[in-house]
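Only one protein chain is missing from this complex, and each of the others stays in its spot.
Up next, chain A:
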Amino acid sequence: MDYDPMAMDDAESLGPVVKISQADNTRVKFELSNTELNFANSLRRVMLAEIPTIAIDLVEIEANSSVLADEFIAHRLGLIPLNAEGIEQLLYSRDCDCDEYCEHCSVTLQLHAKCTGDDIMQVCARDLVPVGDRVNQVLGSPVINDPDGHGPLILKLRHGQEIKLSCIAKKGIAKEHSKWAPSAAIGFEYDPHNKLHHLDLWYEQDPKKEWPPSEYADWEEPPQEGEPFDYDAVPNRFYFNVETAGPIPPDAIVTEGIKVIQQKLAGLIHELTESDGGDGGYNGPRSPGYNEGGDNWNDQGSFTPYGNGGNQSSWGGQGGATPYGTTPYGGGGGSWS
């Protein structure tokens, strides 16, 4: 069945395909095709909420005679994007051996400003000074992208007012607090002509006139006049628009996102393989006591945490040698290949 003639033109129409349409320092726009909605959505969700970055988490205020309350300033500080390059070398504070925080699991930034002139003073992110040892020279530094090099405004001081504080920035993910989000926004779109009827467009007279066409509308065939509804069709081409908030470059958000999924899966497989025997499971009559974790783990054979998904894989170790759409699972791909 020819669901999507455009996709069939691709020489590689059998495996997932990525096409980048725009990329710069702040965003990457790409099309992911020949995957399922489920996977594309997993990628989107993971990029939104589960990529580790660094953000100010604790604020110790020594002096604050500004007009803003301590907790108000602390909240503002938390939202300042910090450079997350090399974040993988930083530990989560909860996994660290130290009591509260140390240089292995945090970056300390200090802020001290006093307005001595008559003009109102602006205290910006560039005034946050990283102190002490760091994993590398950029991790935890405020991200400054404006032409003046000030960074986000934190607060303003009048003559005689002073602010003195130190901030502890920690590693975290946006699922816990959105200040750790690497992306400002992730555009996610499929089926621009709404052929699948996943959307029910509100309208007054005519939805075609009232709804502007998507920027991707030209990329796909518009529906033919009087074309019957294809109830077997599934979404196949997904348009991502990943915009960074500053901590990591946009393309790194995508690769890191995939890495996070990989780690999640690797952890689960590892655990499943381990607990299997311990639960008195289904892989033969082994007693729980007999099973040391290591032994059992090896018994399962050829498990690698990253990639090359083991000898049972239908994909081949090199990845992409056997395209996803033609796994021995068969059936499922039928509607579009």
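Convention: contacts are C-beta pairs under 8 Å (C-beta built on N, C-alpha and C of every residue); 3 or more make two chains touch, one makes a residue touch a chain; residues count from 1.
Following the convention adopted for this analysis, contacts and distances are computed from a predicted model.
Asker: Which choice in "AP complex subunit sigma", "Anaphase-promoting complex subunit 11", "DNA-directed RNA polymerases I and III subunit RPAC2" or "CMP/dCMP-type deaminase domain-containing protein" gives the name that UniProt lists for the one chain left out?
Answerer: UniProt lists the chain that is not shown as "DNA-directed RNA polymerases I and III subunit RPAC2".
Asker: Who touches the missing chain here, A:43, A:77, A:128 or A:186?
Answerer: Spelled out, the listed residue whose C-beta touches the missing chain is A:43.
Asker: Touching the hidden chain in the complete assembly: which of A:111, A:186 or A:254 does that?
Answerer: Going through A:111, A:186 or A:254 one by one, A:254 is the residue touching the chain not shown.
Asker: Pick out the residues on chain A that sit against the missing chain.
Answerer: Given the touch definition above, chain A has residues 15-20, 23, 30, 32, 35-36, 38-39, 41-43, 45-46, 49-50, 95, 251, 254-255, 258-259, 261-262, 264-269, 271-276, 278-283, 288, 306-310, 312-315, 319-320, 323-324, 327-332 touching the missing chain.
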